[in-house]
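With one protein chain held back, the other chains of the complex are shown just where they sit.
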Amino acid sequence: MLTTKEEKIFRNIAYILLICGVAITLVPFIYMISASFKSQIYTFEYPPRLIPRDPTLVNYIKALGKDLFGINLLNSFFVATVTTVSTVFISSLMAYAFSRMRFPGKEVFFYILLLGMMIPPVMLIIPQFIIVKNLHLLDNLWGLIVVYISVTLSMQTFLLRSFFETIPRELEEAVLVDGGTRWDIFRKIILPLSKPGLAVVAIFTFLYAWDEFPWAHVAIREGSRRTLPVAIALFQSQYLTQWGLLFAATTVASIPAVIVFVIFQRYFIQGVITSGLK
Amino acid sequence: MKRLIIFLIAIMLITGMTLVGIAEEKVTVTYWHTMGDTEEAALNKVIEMFEEQYANIKIKPTRMAYDDFKPALLIGIAGGVVPDTARLDIIWVPELAEIGALVALDEKMEGFDEIIANTYPGPTSTNFWKGHYYGLPQNTCTQILVWNKQMFEEAGLSGPPETIDEFVEDAAMFSNPDEEIYGYAMGGTYFWAPASIFYAMGGEVTDSGITTATGYINGEKSVAAYQALVDMYRDESLSPLLLGGGGIGVFEGLATGKYAMIIEGPWAQPILNSDYPDFEVNFALVPRGPDVTTSSVVGGENVVIFEGSQNKDEAMLWAKFLLSEESQLTMGEAGTMPTLSTVQGNERLPEYYDVFMEQLKTAKARVPHPKWAEMDNAINNAYQYMLRDEKTVQQALDDAAEEINRLIIEG
Partner (left out) sequence: MEVKNKILDKSFLKKILSSKGAYLLLLPGMGFFFTFILFPLIYSFRMSFYKWNIVDIGASNFVGFSNYVRVINDPIFIRATLNTIVYTLMTVPGQILFALVVAILLNQKIKGRTFFRVAYYIPVITSWVVVTFLFEYFFGSQAGLVNFILRDMLHLVDKKIMWLTDPILVMIPLILLGIWKGIGWSAIILLAALQSIPLDLYEAATIDGAGIWHKITKITLPLIRPTLVFLVVVLVIGGFNVYISGLLMTKGGKPLDLSHFILTLMYKKTFTYLDFGYGSATSYLLAAFIFVVSVIEIKLLRRKVEY
């Protein structure tokens, strides 16, 4: 963008607004981190204190010291990574078909696909359980992966379709004129120009698979094959929630999701696309 | 290539045979539970003892999250994948029995009568539904009074109240709402919370045959019990915590001098000890009502065997073993209260159990009925209506009675 005086002012206002926004956005998160360094007695004192008195690492030691914490973390990482790669690949193929190709039944297929977003996932758990059992994937990380891919597909396809649609069609015509195929268009135009969209799909799919609880709790019973959210839920006993411990575990668990975000948000860079009007 | 194929076939045969061999040798019995760390450690000791005694059986325990345990079980049942055995909250047994998921143990288990001859009748009764017993009482608990001694001393009181009248009087003395100080606090309006006071004052939900609630939940004594609680709330001697506003929790309040008395289960001891090491935990019996035949409420867990189990015989052995004196004592040391009357007073059990055991003699079980969760909801709502002054106690309980009668008829 050309820097005009107006834009300088705009940028300063932007700063102020962003900083105010961040303050509100981060309060609960900061409180969580602060409480993760408090012992149980001080977790919820009144009036509330942001800086813990007698900060302690005991919650982190307890959480990380759980026998299977490391294994559970690796399981989550495996499941989330495989799910993300698969979903990005499969949904980009589908989104391309829906956004650029004409074929009978296109509308019908698309709306059926949307149905997948509308029914509450909990309602599908029983039949999903029966299918996964018949595929002998219970107590198996692949049993989680196939369901996660299916659940995320609808929305990610829909999302990618909306990104593909913003790419000017004039660019494709150039490829066709040069004797390229549809596959060339997909590979050389659509994918590179949709990097921000693909990054979003990767970020959200990873997060979904990283956080999912109900299906993981039902489909995996073997402690060493459990994923992190289930492991963290099992820290708690029926009569007392150890919030400090929960907060510490949650803080640790959120680090990989932040890293994935930092890696992929680099693709949010403006200026790749020209309108083709010049 | 050929050699490779022969080699692979040979390997498959060998591994296949060893697998068959292992399968013949050992039977695995699965056991689902919702225990915490301390209990789980004790459980592992019990499993070790069991496997030593029965070399051909392996116990595979699985820990589940309490809030999601029932859904996980139901989904498993629907999908035909159930554990062989599980430790269930006593209130779930009738509804799982009703849908046909559990084995009737009085029919299928050898020596069932001898085992329950030695268990406390209150906990045992929670396994009974439509003429059969569907589980064994694995551990029990009840609620008793936990009081803050320092607050009592500062108020010039010699000890905890012994009768309901004294309880009401003492609670009023402490209350200082401006400082968030209350004589008594309970954690919610679900039935379990006021159940001890309710039963101590002679309240009843239904008749013993569970045919009607009319004249029971809205009977004179039940109304008097709820009236007493509502009056305490109006006098501000009962903390508004019970409305669920996200206030100071019962344990925290008790230990930090905000609440003089709470009524809680045996887990109060370990929780208070670990979170408030300086706080002196003092237990007492729930204050006596005018009629002393019942008091407090029975909680705990039962061990059940699922109809879908392929290893029922081995599962029975495991369930029985959990009711043996040795396992009851081992688990008892970790904080779960035994159901065997024969181990009462055993020196291996913590001293604070005594008062709970005493209380259990007259403690009453909630209505063992498949629709209990909905009945609980009806009474819970009634309690909320009274506290909010939207209905009188009598009115609210009349409505609850009607709702419970409907649930009984629906079956």
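As written, the chains take the letters A and B, and residue 1 is the first residue of each chain.
Please note the rule applied: a residue touches a chain if its C-beta (ideal position, glycine included) is under 8 Å from a C-beta of that chain, and two chains touch if they have at least 3 such contacts.
Bear in mind the structure is a predicted one, so any value in this text is a computation, not a measurement.
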Touch criterion as defined above, residue of A:Gly116, A:Gly180 or A:Gly223 at the omitted chain: A:Gly116
Contacts of chain B with the absent chain, listed as residue ranges: 70-71, 74, 77-78, 95, 99-101, 180, 188-189, 240-241, 243-248, 307, 370-371, 373-374, 377, 380-381, 384-385, 388
In chain A, positions touching the absent partner: 1-2, 4, 6-7, 10-11, 14-15, 17-18, 21-22, 24-26, 28-29, 31-32, 44-48, 90-91, 93-94, 96-97, 101-104, 106, 109, 111-120, 122-124, 126-128, 130-131, 146-147, 149-151, 153-155, 157-159, 161-163, 165-169, 182, 193-194, 196-197, 199-200, 203-204, 207, 211, 229, 243, 246-247, 250, 253-254, 257-258, 261-262, 265, 267-278
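Assume only the chains that are shown with their structure count from here on.
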Whole-Å gap separating chain A and chain B, where each centre is the average of the chain's CA atoms: 39
Interface residues, chain A side, partner chain B - complex: 40-41, 44, 46, 125-126, 129-130, 133, 138, 213-214, 217-218, 221-223, 230, 233-234, 236-240
Touching residues on chain B, where the partner in the complex is chain A: 32, 34, 36-37, 62-66, 68, 71-72, 75-76, 78-81, 248, 251-252, 265, 267, 271, 274-276
